[in-house]
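Every protein chain but one is kept in place in this view of the complex.
Moving on, here comes chain A:
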Amino acid sequence: MARIVETATGEVERVDVDPVTLDLIENGLRNARYEMDEVLFRTALSPGIREQHDEFPLIGDPGGKMVVGQFGLSIPDFLDGFDDTVEEGDVLLTSDPYACGAAISHANDWLLVMPVFHEGRVVGWASMFGHMSDVGGKTPSSMPTDARTIYEEGVVIPPFKLYRRGVPNDDALRIILNQVRMPDWNRADLNGLVAACRTAARRVVEMCQRFGTATYLSALDALLQRNHDAMKVLLQAVFEEGRTLSFTDYICDDGVGNGPYELKLSLTRTGEKVHLDFTGSSPQAAGPINYYINENLTRMFFGIYMITVADPQILWNDGFYPLVDVTIPDGSYWKPAHPAALNGRNHGIGRVFDLFGGLLGQTNPALLNAAGFSSSPHFMYSGHYSSGERKGEWFQLYSIGFGGIPGRPLGDGPDGHSLWPSFVNIPCEYLESYYPLRIETWQTVPDTGGAGLHRGGNGVDVAYVFEEPGEIAIHDDRWLTYPWGVNGGEPGARGRKWIDRAEGAREVLPSKCHGVAVHPGDVLHFVTWGGGGWGDPLLRDPELVAREVRRGLVTQDGARRYGVVVTEDGEVDAGATETVRDQLRADRPAELPVFDMGPPVEELLARCEEETGLPAPRRPVWTAG
C-alpha cells in the first residue's frame, strides 16, 4: 500500500464550474493527451512505437480515475500493490501485467505512472505505456510462440521507482537493459515515455494555474459526471431490460497445438446498469495467446462503441464505469492464472472489436459492421550480416501486417488497412534501406474481401525476398475460422503464410511460429485475411463490380459471387448477369442470416489439413480444479 507524501494540508474545496470553463478544461485535457502521443512518436526508436504507434496515454484525477486516455489502468489498485512512498518527482515503472491488475497485458509493455504535484499536493496522475520491441527472453522481439510461462518472455519488471524525487535509478535501469537485445531502443522509448508524462503533468499544472486548482479539480468531477449521465441515458435507450445478448468469436490456435478458443461475451441490462459477462469463454491457453484483460478496460471498450456515436467529441473518462458490472472468470482466456504466458495477446485485443461489434450490433443490425482485420499480426526477421561492410552486425526487424477492413453500413471496407488507430506500415524503401531484404510484391489479394452490397476490404500479400541468412517469426490468426459477414454479406478469406525456398520447395508455415531459418533467395509470402462483407452481394451495382475487376480488386471469377458476369474486356454482360442473379436468388433461402460465420467449427477442423496444409488443433477443455 503506497503512502502519498504531500506537503500541503487540508482538502481543496469543490466549487461550481460554469459550463464553458468545463468545456475549456475538457479541451485542454484532450490537447494534452494528443501531445503525449506526439512527443513519444517523434522520439521513439523501437519500431513497435515508432511505426506501429503501439502506446496508450492516460491522465487521471487525484483519486486515480482516468479523466482522459485510452487504457484501463486502475491507479488505486496499482498503488495498493506498491509498498513505498509516492512523492513529487517520482516516476514509477513496471512491465508485470500480474502486478498492475492487467493495466498492461504482456511484458513487452512498459508502463509509467507519475503523480502530478501542484503547490504541494497531488492534482492528478500521468501515465503511459508503450510496446518495447524487445525485452529479452529466448526469441528476438521477446514473443516466443511456444511460451508456456511469462518467465520465457523476457525481463518482467515489478513496480519500482525509475525516478525517486527526480533522481533516476541508473543501477536498476542498467540491470533491466542488460537483459534486452536492443538497449538503445528501450532507453530511447523510455525517455520518450517519461518526456510524454512530464508534458502531461506540465499541462495539468498550467490548467491549475490558469483556472485555479479548485476549479480544475471540480471540473474533473463534472467531466466524470457528464460521462456517467450520458451513458445512463444511452443504456436505457439501447438495451431492453432483462434481455441477454450474447456473441461468440474465436482465436484459431494458441501456438502449441490447441484451438480454436471460444471468446464469449454476454450483456444484460438490469435497471440503470448493464452486466458484461465473459462466462462461457474457453479456459486459459497453454500457449502465449491469453489476453489478460481487466474490468476497466472492458468498460472502456464497451464505452467506445456506445458513446462515440452519440457525441464523437466527448472526452473519454471513467465516469460511467459504475454503470457497468463486469464478470471475468478466473482461469479463463481473459484472466489466466500467474505465470501463464501472455506475449501473443494481440489477437485477443483485436478480436475484442469483433466481439463488441457482433454483440452490440444485434440491437440494430443496420449499424452492425462485419468482422474485420481484428489483429495486428507481427513479422520478425533477425540475424547477423554474413558479408559486406556490416559483416557480423546484428539486424532485427519487427513489423506489423495489415488486412481488410470489414464492409460497413457506411460503405466498402478499405483494402489492406489498419483497424487500429494511427498505425502505419513501414515503407518498402525504408525496409530495403535498413534490412537485408527486398520486397517483390505488396498488393492486396483480389476476392479476399467478403462479397456484399458493401465489399469487405482485401487482405494483403507481402512477398519478402531474404538477402541474409537468419530467422523469422510470425504471429497471426484467422487461418482457421473466418472473418464473418453480416446482413447477407459473405465471410472474408482467411490468412496464409508460406515460404518458396530458393531451391524450389514450397513450405506452408503455421500462423504462429518462430525460429524458422531462412536463407538468401527464400521468399516469404505473408498473406493477411480479408474483411467480411456487409449486405446482400446480389444488390451490388454490377458496374461497380466490373470496375473493380478492371482495377484488379476482384477477379472475373470473383465477380460471380455478386452474380455479375464480366466480359474479357472488363465490361458487364447485363443479360447474363440478370440470369445468374435470378438463379442465385432462387437457390438460397429467402431470409439471409444476420451473421455468416462460414462453416461450423467441427467442419473446419475436419477439413483443416486438406484446406490449409496445417494439422488441426486440439480443442481446449476446462479441467476441474
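Worth pointing out:
Throughout what follows, a residue touches a chain if its C-beta (ideal position, glycine included) is under 8 Å from a C-beta of that chain, and two chains touch if they have at least 3 such contacts; residues count from 1.
Methods note: contacts and distances are computed from a predicted model.
This complex has a chain not shown, and the name its UniProt record holds, of "Lactate utilization protein A", "Cytochrome bc1 complex Rieske iron-sulfur subunit", "Aspartyl/glutamyl-tRNA(Asn/Gln) amidotransferase subunit C" or "N-methylhydantoinase A", is "N-methylhydantoinase A". For the chain left out of this panel, the touching residue among A:408, A:475, A:496 or A:540 is A:408. Of the candidate positions A:98, A:185 or A:278, contact with the hidden chain is made by A:185. Contact with the chain not shown here comes from a single listed residue; of A:7, A:31, A:149 or A:270, that residue is A:31.
With the whole complex as reference, residues 19-20, 22-24, 26-27, 31, 35, 38-39, 41-46, 50-51, 70, 184-185, 187-188, 191-192, 194-195, 198, 226, 229-230, 233-234, 301, 304-305, 307-308, 310-314, 353, 369, 372, 402, 405, 408, 410-411, 414-425, 427-430, 432-433, 438-444, 460, 463, 547, 550-553, 569, 571 of chain A touch the missing chain.
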